[in-house]
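Missing here: one protein chain of the complex. Every other protein chain is in place.
On to subunit A.
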Amino acid sequence: MPLFGKSQKSPADVVRALKESVNALERGGEKKAEKAQEDVSKNLVLIKNMLYGTSDAEPQTDIIVAQLAQELYNSNLLLLLIQNLSKIDFEGKKDVAQVFNNILRRQIGTRSPTVEYICTKPEILFQLMAGLVKCLYVYSELYGLICRYETQEIALNCGTMLRECARYEALAKIMLNSDDFYNFFTYVEVSTFDIASDAFSTFKELLTRHKILCAEFLETNYEKVFSHYQRLLNSENYVTRRQSLKLLGELLLDRHNFTVMTRYISNPDNLKLMMNMLKERSRNIQFEAFHVFKVFVANPNKPKPILDILLRNQEKLVEFLMKFHTDRAEDEQFNDEKAYLIRQIQELRPVPGH
């Protein structure tokens, strides 16, 4: 107990106080809400300081942090905070994310207790994702300034928390396998640039972080995922189109996704899409499309429908590729690949007997 200054509140006290103020905030009422908001922020700062320390004080000992974490689990406060995130003030929202992320990273030996806790309470994840998505609908339906402001505030905070969760395979698995995951496909397309790109980075993290998990997910949910993905590639939003095309290239060329790649390049519709994208107005999109298109051509076992399309366009493709991005003279890799593709296409012959 320090001789001067405020006496240290115990974790149980702080958590209880925070819970009461969040409850008050949830109930609302004009005057009360303002007071409650203040209390919430104050208690959040106390918790944050226990975890991170301040310029004057070190973070609390492991025992205190363990107690704090236990109190947070028992009081169900993590979920409560996320549910009421939009009502908490600006600094408070950031503090919620910081506290959440710190508690999530906590380890005892090989165990991550918070990860285990969230596994038993996946509502937290759904709330984080739903938080984003619900706001999107409000946004897209009303186009109101106030709504727009509010969505942004929560979206970015939820984004940091979600990405922190996505680092853990167990949590990433829950998110990938939930129906809410497919809302990301709408979400990355929203016209507010910072929200869309933040959502896209979460989306990408989920699809690339845990290689084996992602490969299994893509294999088992192939139809559903790629029919949604097709929409992104056809999006009217330039950024979405370009980002998703780039990610597609990365996914297909990753050795872990070998099975997915072979399946993708057997579908003539995908080839048609890429051939159209080669002719897009944007040079960047043309270039990204090239890196997916090359896989179709390089495939040593082209299925007949693919071969047919390439054969039908044999001359045109050769002519097109000859003139394709000729100013990239310094990019040897690209020029080698292009020359290889041209040779491959020129040498294409129909399979006898068909």
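The rule we apply is simple: a residue touches a chain if its C-beta (ideal position, glycine included) is under 8 Å from a C-beta of that chain, and two chains touch if they have at least 3 such contacts; residues count from 1.
The rule is simple: contacts and distances are computed from a predicted model.
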Record-based protein name (UniProt) of the chain missing from this complex, from "Pseudouridine synthase II N-terminal domain-containing protein", "Serine/threonine-protein kinase stk11", "TRASH domain-containing protein" or "Glycosyltransferase family 1 protein": "Serine/threonine-protein kinase stk11"
Residue, one of A:Asp89, A:Asp254, A:Glu280 or A:Asp308, that touches the chain absent here: A:Asp254
Residue, one of A:Asp56, A:Asp269 or A:Glu332, that touches the chain absent here: A:Glu332
Interface residues of subunit A (partner: the chain not displayed): 107, 109-110, 211-212, 250, 253-256, 295, 298-301, 332-333
